[in-house]
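Worksheet for the structure shown next.
And then subunit A:
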Amino acid sequence: MTNRDSTLDWFMLVLRRDLTLSFRRSATYITPLIFFLIVVTFFPLALGPSQSLLSSMAAGIIWISALLSSLLAVEGIFSEDFRDGTLDQYFVSSEPVFVLIFAKVLCHWLVCGAPIILASVLSSVFLYLPSGVLFALIISLLLGTLFMSLLGALGAALSLGRSAILSAIIVLPFSIPTLLMGTAIMSAAINQQDYSGFISIMGAMLAIGIPGLCLLTVEAILLNYE
Partner candidate 1 sequence: MNRVWSRIKNWLIAMGSPPHFYRWATSSLPWLAGLAVIVFCAGLIWGLGFSPTDYKQGDVYRIIYIHVPSAILAESIYIFMAISGFISMVWRAKIAGMLINSAAPLGAGFTLIALLTGSIWGKTTWGTWWVWDARLTSTLIMFFLYAAIIGLHSSIENKTKGDRAVSILAVLGVVIVPIIKKSVDWWQTLHQPSTFTLTSSPSMSPDMYLPLLVCVLGFYCLFIFMLTNGLRAEIISRERDKSWVKKQFFKY
Partner candidate 2 sequence: MLDSLQILFIMDGKGPYVWSCLLILIIIITINIIIPVVRLKRIYREGTLEE
């Protein structure tokens, strides 16, 4: 490792490596997509196909499904790298590890979040979501899934090598503020009110969450080296 390489170079390197790996394995981006679509399909089956009922609940249904699927997808984010020793390399490098961890989370968000957002546009048709609020849906999901990926990474680090359900139980209570903000954006958009305030708050949560959660994730990964 030479001094010429800046932290940004390392960040890009990790991002590129992870992107290549996940594109090579199609399961990483197809599984959350399919999970999302199946969960969304459950709601009309359980609630009945009434158009007015579904359209009033559509935003909430899409949000809950997106939240759950991005949370489940992030579960295995560190397990492979932990097993083959890539994570060890992060810690012996002189770079700030949390930046590299953020690269991994970002890659995960790009690979899993984007298909979910595409699928949510598709399912908004299934659920008769008013078409005027599509923009609000996409914006809120973009910010929301990034926050979920960050939280999910922390959960995955805390429960490395333990059951997946544990990580879900740890992380879900912490994801409630995101869910509330996301659905607040949607209900404001449906009522044709100004929702930029809620978007700023979500942005604020991300601004604190990106460095804060990545640092805590590093702490949590370190636990597994004792």
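As a convention for this text, a contact is a pair of C-beta atoms (placed from the backbone, for glycine too) under 8 Å apart; a residue touches a chain by one contact, two chains touch by 3 or more; residues count from 1.
Selection rule: all candidates are chains of the complex that A comes from, given by their letters.
What you are looking at is a predicted structure, and each value in this text was computed from that prediction instead of being measured.
> Looking at subunit A, find the partner in this complex that touches it; the options are 1 or 2.
Candidate touching the shown chain: 1.
> What residues of subunit A sit close enough to touch candidate 1 in their complex?
Subunit A residues touching candidate 1: 154, 158-159, 162-163, 166, 169-170, 172-174, 176-177, 180, 212-213, 216, 219-220, 223, 226.
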